[in-house]
Every structure is written in structure tokens, then in C-alpha cells.
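Only a single protein chain was left out; the remaining protein chains are all shown in position.
Read from first to last, the chains carry the letters A, B and C; within each, the first residue is number 1.
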Amino acid sequence: MTEQHDPPVHGSLAELREHTRRLANDLAGALRRVSVRSGDTTIEVEWQEHPEPADGHPAPVVASAAPATVPTDDRIMVCSPMVGTVYRASAPDAAAFVDVGDTVEIGQTVVIVEAMKLFNPITAESEGVVAEVLVENGQSVEFGQPLLALAATDGAGE
Amino acid sequence: MTEQHDPPVHGSLAELREHTRRLANDLAGALRRVSVRSGDTTIEVEWQEHPEPADGHPAPVVASAAPATVPTDDRIMVCSPMVGTVYRASAPDAAAFVDVGDTVEIGQTVVIVEAMKLFNPITAESEGVVAEVLVENGQSVEFGQPLLALAATDGAGE
Amino acid sequence: MTVFRKVLIANRGEIAVRIARTCRELGVRSVGVYSTADRDPRVQRHFDEAVHIGPPASLRSYQNIPAVIEAALLTGADAIHPGYGFLSEDPDFAEICADNGLTFIGPKPRQIAVLGDKSSARRLMRDAGLPLLPGSVEPIANTAAATTTAAAVGYPVIIKAVAGGGGKGMAVVRTPDELIPAYTRARDTARSVFGDDRVYLERYLDRARHVEVQVLCDGHGNGIHLGTRDCSVQRRHQKLIEEGPAPALSTTTIDTMSDAAVRAALAVGYTGVGTFEFLVDEDENHYFMEINTRIQVEHPVTEAITDVDLVREQLFVAAGHTLGLTQQDIQPRGVAIECRVNGEDPDRDFVPTAGTLDRFDPPGGPFTRVDTHAFTGYALGPHYDSLLAKVIVWAPDREQALNRMHRALAEFDVAGLGVATTIPFLQRVLADPEFRKAAHCTALVPRMQATKEAGG
Partner (left out) sequence: MTVFRKVLIANRGEIAVRIARTCRELGVRSVGVYSTADRDPRVQRHFDEAVHIGPPASLRSYQNIPAVIEAALLTGADAIHPGYGFLSEDPDFAEICADNGLTFIGPKPRQIAVLGDKSSARRLMRDAGLPLLPGSVEPIANTAAATTTAAAVGYPVIIKAVAGGGGKGMAVVRTPDELIPAYTRARDTARSVFGDDRVYLERYLDRARHVEVQVLCDGHGNGIHLGTRDCSVQRRHQKLIEEGPAPALSTTTIDTMSDAAVRAALAVGYTGVGTFEFLVDEDENHYFMEINTRIQVEHPVTEAITDVDLVREQLFVAAGHTLGLTQQDIQPRGVAIECRVNGEDPDRDFVPTAGTLDRFDPPGGPFTRVDTHAFTGYALGPHYDSLLAKVIVWAPDREQALNRMHRALAEFDVAGLGVATTIPFLQRVLADPEFRKAAHCTALVPRMQATKEAGG
């Protein structure tokens, strides 16, 4: 903070920049604009109007219920409605309910989540093509955890 | 950070920056814009519209020393450099050192502040006309408390 | 002395943080659970891991047994601490924990069931020698029985739901002509609220103190008490201020109640921490009311006067250890007071408020403890009870403790758009002459509110 630790600055633009930096850091309060001119050299800085809180924590989100289907960008996430264990097939040796590239329809079972020995079929709430499978067979999932990403089929977005 | 540790500033830009910093930090209240120009060197600073934290506390200002003279708007404040008791005259039956409308010169005693039985003459550091007397005879004052407001005389601003 | 490897805390708010603290001090890993409403990571920082178990509605998250059990199993927890409220007094939950190989940190399911049922609890405790208020031990079967019993015990009487709690389903009857309508209404209410229309009837005390005894029993037949607490400062059966030991009672009364509580707990084979609630009248007659089979909100009062970490003791006892403390080790010193700082507006009949806390600077300094999950930037939401922080102070005597609490609340800075707290009301209670001389009873807060409304 003390002046004597500041490095020496030379040259008109570098000097101007260094002076601008020091000045901005020395001033209290939220700055909006700083302009420094010396001869025909000018530096202008403007800050955004509403800075984010400095701690970087996101504002808490108060969601009202568990979305089973969450659109993200152009992909639709199928999320787990409960804590449990995911099974991608109806039996250890059976084929997976769905795989990448499959087209799913509304109401179609995409995985099973087991909780307290109950097997709960998780069904798609929109139609689409499986773009990514985000869980492995036997994996634990939390409430709200994404299971599959679907890409909208033509017209599914309408 | 205290005045006595600050290195002397030389050269027009460094000097201007240092004056800008001191000025901004010395001023009370939330600033909106400060502009300082000397010859072809200019510094301008603007603050954001709502610099106060939400709780209403002003951002702490790191002032570098006790300003004995603080300009506010177009008035110049003469402030107390110590905790003590103000006397406006040299004796109970004497005339006040200055009154509203009087013109004061640099170095002229405007009040006395008594601390620990020592009578300290407080002198004007700029010339001007007494616009307002902000303390009463015998009043207690804190460090930095405004005593008088001076209006700049013609040419005093240059 | 090993306890558990990993404990899941099936709760939220200050009590979840409280339990996590003791876990960390014991080297036990903690698993927090949270609903979508509580997903701020700053709340989760007290836990070693945390599982998102459901949406804000507590029935689908904190009271959702499958979600809690699954979270425990998936994280490899070996025990579940239920805190207070939510699943803490649910015998089915305790049973399901056991079925899944998880230790429920609390009494056995059977004890929770029989002691949670007020009718069976009263019978058991009467048989164990605790004095009951004059009234019916068994449910009142019909209006004729109601009339006979009320006449025998004498008016005023109070009708209570066997399955009740928190003041719901209670009715005070002052004259015989009010009895039958009140009885009928009480059964109707009990049926709709608790799904159980059994009610009982007992003498109503107009000027009574709420005094409770903290007990602690292991699974090996050892039990002690940890002194008394007075919780008479209540608003609609919600405690606002608690203190220990109970003031203005003779040592004889305190000792009699405390010893009787331990004897009764041991007689029914109770394990863990438990609270025996009594009503005490102006002549220091005391009457057993009910047992809380879990850690209480106000447990720090007891911790401050006895030097015992009650959550630590809970964990050890639940892990099967023999009590390390004897009755001789418990020598309560001084006076402790707890104030509950709720996010409620005392000027608008204690309506819960919500908003983000722009400032949250809790008190500190000598002999001052704060238990809270909040912090500057915390979003107080509308989903759960509004307890924001508990402030607990200790001092050598009651007057110093009251002055210390006044100081602590005065420096507690909570501010946020739309947020109000109970602090101003708590300060009014602390300044009340009747409260200061410990001459108050459960009628204190209603009297203060009436005074305020009357323009006081």
C-alpha cells in the first residue's frame, strides 16, 4: 500500500497506465470512470454499473420444486427426481433402456432409480434424441442430478 | 500512509495524481466526479451512482492526514486539528477573531482551540470571506471538526 | 474411544451446524443433506459432504424418509442424527434406520412410540412415580366421562390431544357450560390435525412455570440428570427465552424433580438425551407434562452450566458406550440464558419475514455463544421455521446474565430488506420487571402483548 514499494515507471504511456492503476487502487468507493491525460496521451477506464458481489458466490436460487426435465441451451436434461442408485437396464444382462443416438418419446423409460429397494422408472417428459448419458450403471445420484441429455428432435422445440 | 511518510511528489503527472488522491480521500460525502487539470495534464475520476454499501455506511476513506482546510463545493472549511474547546476571542470580553463577512488572510488566527490548558491559535490556510461560523464559544470539538466556512475571494481559486 | 465413522445429519439450520461441529471435533465425518431451498454452498461448508435430497417442501426433503436413508447408504454413513423436529420423534424412521443397518442417534423406536403418545407416556410416568396434574390418565371416551372428570378435578380444566404437540388441539375450559362444546371441538380438531381423536383432560394452571429436566441415559442402565431449565417465556407454546437452572425454585423442588426424572427414565429403559417437562405452580407443586425424546433447541443452556457437550454424549451413548459421567460430575455453576432470534416481526404478531441479510454481525466476547447457520448474504426463506440464531450467555448470577444478554442482543446487527427479528421483543422481555425478578409464568408474553396492544 505504501508509495515507496511501487516500481518506478518510465515512458509516457506506461507511466500514464501506472498512474491510472495506482490512482484507481488508492481511491475509496466504487469507481465509474477514470480518465488520465498527459499531453496527447490519454487513458480512459470505465467500470460496469453493478459489480458482482466480490465473494463470487452465486446468488442463492430458490427453486420451488424438482424439475425432472431441465432445458440447458438447446439440450434438455433429464434429472433424477430422487436420491438413489441408477440402473440403465431392467436386468444386469439386459440391454440399456436407451443409448446415445436413440430417439425417445414422451413417457418412455430412460433409466431406473432405485431408492429403498423400490425401482422407479424415470421417463422422458419431452421427446428427443439421446445426446449424452451422464451416469453409469449403479451410480449414486442426488435429487436433481442430470441423468441424460436429450437433443430436441425437429419440431420438438415448438 | 501518514503524511509524514509520504514521499515528496515531483513531476506534473505524479504530482497531479497524488493531489487527486489526497483530495478525493480528504473530501467528506460520496463523490460523483473529480477533475484536476494542470497545464496540459488532466485527471478525471467518476464514481458509480450508488457507491454506498446497502447498509448505508459510507465506504471507509483512507485519509492520509488531518486536513486543516477542506474545500466543499465552493466553500473552504477550516477544521480543528485537535480535540479541545473552541474560543472565538482572545479573552472573554474581547471581540471575536473573525465573524461572518470578514475577509481572512493566510496565516490569520480565526479561533483558538484549547487542549490540556494550552491555547492553540488556528490559522486560515487560504484566504477567503467568512461565510459561516460553525462552532460556538466554549464548544467542544473533535479532531477534524469544521470550525468555519470560507467563501473563496476573487482569484482565490487560481 | 471410537464413535462412528460417518454421521448423516438429517436436519438443517443451526442444529445441523451444531451437530456437524461436534462430529468434526470427534474426527467423525459428517454428511449434510439439503433441499433445493438450502443449496447455498456457504451453508454446506460445515459438512464434510452434502447430498441434495429434495425440493423445498420438507415433506419431500427433510421429512422424506427414503431420501434420507438413501443418502446415508450412498455416502456410507453408519449413523443418522435427526436433530430436533422433522424426523426426530418418528418411531417409524428410527425403525427404518435400524432395518438398514444405520444407528439412529436417539432412543429405541419403541421408546419414542410410547413416550410420544401422551396417553401412554402419562400412564408410564405415573407408574414410575412422577406426579401428574389431577385429570384423566386414559383418553376421555365420551361427553359424560368429560363432565364427571372435569367436575372431579375442578375448573379450570384443559383438554389436550393424545397425539398433540406444539399447542395444537388444546382448549382451556373455565366453566361447566363451556365443557361439552369444547370437548367436541377438541376431538374434531385432533382427528383432522393428528388423525387421532383421542383427548384427555386435566386441571389447568393459570399461573404456572414451564420447567424441564435434562436427562442422559446410556444403554447399560446408567442415567443422570443435567439440571433444570425454565422455558416459561413462550408465545403460543413457542419458547422465546430459556434459562438454567430454573430460577426462584427451592433446591428441594429442583432436586426432587431432577431425581424423579432420572428414576422414571431408567424405569422405562430410556437411552440417549431426553427432556422431562413439568408445570410448576406458585407453591412449587410440580406436575409431569411430557417427554421430548431428542436434543432440544435450548440444550446449550445446560451445556453452559454443566460444561458437558450434550451432542458428544449423544454420539457416545448411541455408539453403545457406557456413560463417562456420574451424577457427581454434574455440578451446575452460575446461570445461563438463551434467546432465540427468529426472523419474525414482533410488531406484526410475529409473522415470519424473508429476505437477504445485508448485515449479519452476531455478538461475541466474554461468556457469549452464538449458534447459527446464517451469515452476511444469507437468504432467509419462507420454507422452514424462522430460527435465525440462538444467543447463549453465562454469568455467575442471574442479574449479570440478564445484563450480559442485554448487551449481546444490543450488539447483534441483523439487517436486510423485508427482514425483521425478534430482538426488540426479547429486549423488552429482558427489561420486564416481573421477568427480572423471576416472578413470571407462562402468562408473561400474552400479558406483554396485551399491554403493547393497549397502547403501552
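FYI, a contact is a pair of C-beta atoms (placed from the backbone, for glycine too) under 8 Å apart; a residue touches a chain by one contact, two chains touch by 3 or more.
Just so we're clear, the structure is a prediction, and the values are computed from it rather than from any experiment.
Across C:Gln214, C:Thr372, C:Ser386 or C:Thr442, the single residue that touches the chain missing here is C:Thr372. Among C:Arg174, C:Arg333 or C:Lys437, the one in contact with the hidden chain is C:Arg333. Residues 1-4, 53, 55, 57, 60-66, 82-85, 115-116, 118, 140, 142-145 of subunit B touch the missing chain (whole complex, contact as defined above). By the touch definition given at the top, subunit C reaches the unshown chain through residues 17-18, 21-22, 24-27, 42, 45-46, 300, 303, 307, 309, 311, 333-334, 359-362, 364-372, 375-377, 394, 396, 400, 403-404, 406-407, 410-411, 413.
Operating definition for what follows: only the chains that are shown with their structure count from here on.
Of all chains, the one whose CA centroid is most distant from that of subunit C is B. Subunit B and subunit C have CA centres that are 59 Å apart. One inter-chain figure worth recording: subunit A and subunit C are separated by 41 Å, centre to centre, where each centre is the mean of the chain's CA atoms. Contacts with at least two other chains are made by no residue of subunit C. Along subunit B, no residue makes contact with two or more other chains.
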